[in-house]
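Before I ask anything, here is the structure I am working with.
The complex is shown incomplete by one protein chain, all other protein chains being positioned as in the whole.
Per-chain numbering from 1; labels A and B assigned in written order.
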Amino acid sequence: MAQSTRERYRVDPVRTRRRAWPFPLNIYQSAVGRKWVMALTGIGLVGFALIHMVGNLHVYEGPARMYEYAETLRTIGGGLVPKSFVLWLMRLGLTGMFALHLHAAITLKDMSRHSSDDAGLMSGAKKYAGGRDHIAATYASRTMRWTGPIIALYLLFHLADLTWGWWLGPDFVRGDPYHNVATSLSSLPVAILYVVANVALALHIFHGAWSIFQSLGINNPRYNHLRRALAAGIAGLILIGNLSFPILAQTGLISEDNRACPVNDSDGLVCLAEEAEGH
Amino acid sequence: MEPGAAPQPNSTVLDSKVPDGPIADLWENHKFSMNLVNPSNKRKFEVIVVGTGLAGASAAATLGELGYRVKAFTFHDSPRRAHSIAAQGGINAAKNYPNDGDSVHRLFYDTVKGGDYRSREANVHRLAEVSVNIIDQATAQGVPFARDYGGLLDNRSFGGAQVSRTFYARGQTGQQLLLGAYSALMRQVAAGTVELHNRSELLDVVLKDGRACGIVTRDLVSGEVTPHSAHAVVLATGGYGNVYFLSTNAMMCNVTAAWRAHRRGALFANPCYTQIHPTCIPASDDFQSKLTLMSESLRNDGRIWVPSGAGDARSAADIPEAERDYYLERKYPAFGNLVPRDVASRNAKTVVDAGHGVGPLNNGVFLDFAVAIERDGHDAIAARYGNLFDMYQRITGENPYTSPMRIYPASHYTMGGLWVDYHLMTNVPGLYAVGEANFSDHGANRLGASALMQGLADGYFVLPYTIGDDLAGLLGDPVVPTNDPVFTAAVAGVEDETSRWLSTNGSRSVDHFHRELGRIVWDNIGMARTETGLRSALSDIPALRDEFHNDVRVLGSADTLNQSLEKAGRVADFFDLAELMARDALEREESCGGHFREEHQTAEGEAQRDDDNFSHVAAWEWNGSDTPQTRHIEELTFDNVALSQRSYK
Partner (left out) sequence: MSDIISVTVKVWRQDGPDSSGGFETHPQQISTDASFLEMLDLLNEQLNDRGEEPIVFESDCREGICGTCGVMINGRAHGPQKATATCQLHMREFADGDEIVIEPFRAAGFPVIRDLAVDRSPLDHIIESGGYISVGSGAAPDANLTPVPRDAAEQAFDAAACIGCGACVAACPNSAAQLFTSAKVGHMALLPQGQPERWSRTESMVEVMESYFGSCTNHGECHEACPKEISLDFIAYLNRDYVKAKVKNRALSGQR
């Protein structure tokens, strides 16, 4: 009888645990482990975003240097492996990291939704009917779940635009990134889209990069204040670098006016290769 | 019976069951002579522990570890909320780590003396003996006591003790010790030896054939009234300081468990022994809900004064030095502001009653740090008392660095409680009381940092031994089934009571009556008591109680979380207790410790004991609502401590 009272008012767990997976997969079964995975993939993805931005700065050296840079990426690994082999490995790795990052994010969000949005009577509504007054949570931290999907969608567009060439259609010249960038970003709507997406990316990285330290437990009160600064620095760098492309394309700094080589995928690419060679 | 009259004919002398022998060996020898319960038989015994503060949690955890089947009850949402958590200063133990001459005997001696020779020597000695084990136990549990630079435990002197024997954990010693006991309890909950019932309030103790066989609780969320049976019942339900309404006790502290046991036959001892702590923040409004204690250590540097002229409403800064009365320094040149708690409290009352009180309600005295700040600098004072100053500022909105603090005494601890023998068993077989709930080892006055010590001593190291001695004789006896008539009658009684509150339909809230009762008790059974005051309390309390029972308004229903309903029962018990306090204070024609009768003072205005006539414990027996209680006594003998009169001039 005593038991029944207690049972009636027992708070039930929001979720029950499934059977433990074999090590090390069992780490991923916990939210803390998932946050580790988000942090580790986050490191890879931020690193990629940073290197990608820095590499793209070659665009300011003209079509030939840009062509050379792209070629270099394809020939990483030298003669040891087939051309583009390492590049594909990296693409595979990146895709895997994206997938894990996304899966962890979606499942963790789901977990928090069950623990939070369904609180008491507020099912489906905000956690507090009377509103919240956030103190520490930043705009960036609270919008991770929006900036994340924005980045994912932008990424698809970006690939379609400059890697697969679906967007530019006949204007797309495979192997001539300078031309593709200049052409694509000269369109105002596209440039605006790039600006918006990169602001989202920077916000995401601003919270994400700081969050990496917390999730992995890399903390030391002596250096903790640097963690925010570092996150802000990385986010800022990527933002400035990445925003420069659409903006300068719009102002005309990235344009094909002073181009020596023709734009096509036979003569044009040979000409670019020679120019890069002669440099 | 007329209070103050000759002893009643059926009054008896109680047997404390203290074994014979030299005091230093009593407990050791007694541990050997007690009966044991075989480890495999322990699981055949069920024990109920009510309350999960220091004493209750430590007792329940330890009994669980031993293998008993324990049911622990708390009316809080979690065992960790118990008011033990609010103790600030520290815990005494005769470890003698500082090598300054402390010993078990010295702690024993100081405690008996500090209690103004009204405690039982054998119990106090045992307390001093096991005090050292408490520190070991707590440290092993992870209690983060203060440490010195070598990583060893730090000690400080507390409450005027001449040795440094107080272990502390910042200003949160009670919290850390309670969390230690709570974690030990939760470990047993996980192990399945302790069944935890939170939000369950004891509303009756059940006896069968004169022996405690269980309790009746009300689930505070569902309102369900449930009987629980066991081989033994342990009450660890704290003190009754909230009888004053305004006290430093938590809002929910109450006497109900102890009182319901009293109504079932357990004797209630020394109810008039209450401790009034001198350094609390005065009430700021009529609707003030409780008072906040500020550590006594403030008196080390603060100077206490009031304006020399009565009714002086100027702010402290406008009162010139010549018009200030540093009354403690004036009256007690040797001890000055560091006189013991009871003396400091009483003197504050005297000056405030004479119209010298300060603050918006003229209900405080100044505690001034101006001299200390000038002497040691702002930073030194901030380092010593920073968090206390912050707390004061948070509560009053005044800055104690620039204007003096206002302080006033408040009810803080109650030395009285259920009478228990050497085994901590009440006179009702199978019913035990531990911690502040029993009449305890503190006599008429508790020393600073001794309450935590006593609670944990009882729970970890005394009760687990003594309860076995009693249980061993019950081997093979099943518990009384909860469908036995004694339980069904008790459940019906509790249900009647709750429905009575809900159907009274009066006009005033429970809090209103509690506040009024508190005023009567504070004015007449507070820091200084007179025969006239006590007699007027004895007529005022029953009058107000009748009004309470007829005019209280408790809204809502019994089958939901209903805080007014909970409080109604508690306040009803406070009414009965208050009356007994007045009678006990009236009958004790002497002054001792926290009990100061103005008729009994020395020429210098100090407490004057009457060892010839009152060197005893007064333990009261309930005779029904309409018949006065019977006063039994337990003689106190002092073979190891010489009686003397305190002086602080």
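Before moving on, here are some points about what is shown:
The rule is short, and it goes like this: contacts are C-beta pairs under 8 Å (C-beta built on N, C-alpha and C of every residue); 3 or more make two chains touch, one makes a residue touch a chain.
This one's a predicted model, so the numbers in the text were calculated from it and none came from an experiment.
Considering the full assembly, B:Ser289 is the residue among B:Asn38, B:Ser289, B:Asn399 or B:Ser647 that touches the omitted chain. Within the whole complex, the absent chain has one touching residue among B:Val371, B:Leu555 or B:Leu643, and that is B:Leu555.
Here one chain is not drawn; of A:Ile27, A:Leu73, A:Leu155 or A:Ala229, the residue touching it is A:Ile27. The omitted chain makes contact with just one of the residues A:Trp36, A:Tyr69, A:Tyr154 or A:Phe172: A:Trp36. Check B:Asp15, B:Glu28, B:Asp100 or B:Asp136 against the missing chain and you find that the one touching it is B:Asp136. The chain not displayed touches chain A at residues 9-11, 13-17, 23-24, 26-27, 30-36, 108, 111-116, 118-122, 127-138, 141-142, 144, 207, 210-211, 213-219, 221, 224. By the touch criterion stated above, the residues of chain B touching the omitted chain are 58, 61-62, 65, 76-83, 85-86, 95, 97, 133, 135-142, 144-153, 169-170, 172, 175-176, 179, 182-184, 186-187, 189-190, 196, 198, 221, 250-252, 284-285, 287-290, 292-293, 360, 391, 394-397, 460-461, 464, 507-509, 511-512, 553, 555-556, 560-564.
Definition applied: only the chains that are shown with their structure count from here on.
The mean-CA centres of chain A and chain B are about 62 angstrom from one another, to the nearest whole unit.
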